[in-house]
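Dumping the structure here so I can ask a few things about it.
Right, subunit A next:
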Amino acid sequence: MGNYGAYVWTCFALALAVLVYSDWSARVRHKRVYRDIEVRIKALEERE
Partner candidate 1 sequence: MWTFFHRLASPPHIYRLAAIFAPWLLFPGLVLVAYGTYGGVFVAPTDYQQGDAFRIIYVHVPAAYLSMMAYMIMAVGGGIGLIWRIKLAHTVGAAAAPLGAAFTLLALLTGSIWGRPMWGTWWEWGDPRLTSELILLFLYFGYMALRAAIDDTLKADKACAVLALVGVVNVVIVHYSVEWWSSLHQGQTLLRKGGPAMDPAMLYPLLAMILGFTLIFGALLLRRVRTEVLYRERRTRWVREMIMAGQGGK
Partner candidate 2 sequence: MSDNEAQQPAILAGLIAVIRRDLLLSWKRPGDVLNPLFFFAMVCTLFPLAVGPGATQLMFIGPGVLWVAALLATLLSLNSLFVSDFEDGSLEQLLVSPQPLPVLVLGKTIAHWLCSGVPLVLVSPLLAATYRMPTGVIGVMMLTLTLGTVCLSLLGSIGAALTVGLNRGTALLSLLILPLAMPVLLLGANTVSLAADNEMYSTGIWALGAYAVAALSLSPYATAAALRISNE
């Protein structure tokens, strides 16, 4: 790697971080949307 190892590995780590973050944020958002709908539907059911 010569003297460049730190630069190269930082870049790969950043790529990994972006991919993991994208995946994680997509999951979190899906869960939140799903739960919001669930809560709303449950509330509607109870009122009926």
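Criterion applied: all candidates are chains of the complex that A comes from, given by their letters.
Everything below uses one rule, namely that contacts are C-beta pairs under 8 Å (C-beta built on N, C-alpha and C of every residue); 3 or more make two chains touch, one makes a residue touch a chain; residues count from 1.
Values in this document were obtained by computation on a predicted structure and should not be read as measured data.
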item	value
Touching chain, any copy counted, for subunit A within the complex - options 1 or 2	1
Contact footprint of candidate 1 on subunit A as seen in their complex	1-5, 7-8, 10-12, 14-15, 18-19, 21-23, 25-27, 29-31, 33-38, 40-41, 45
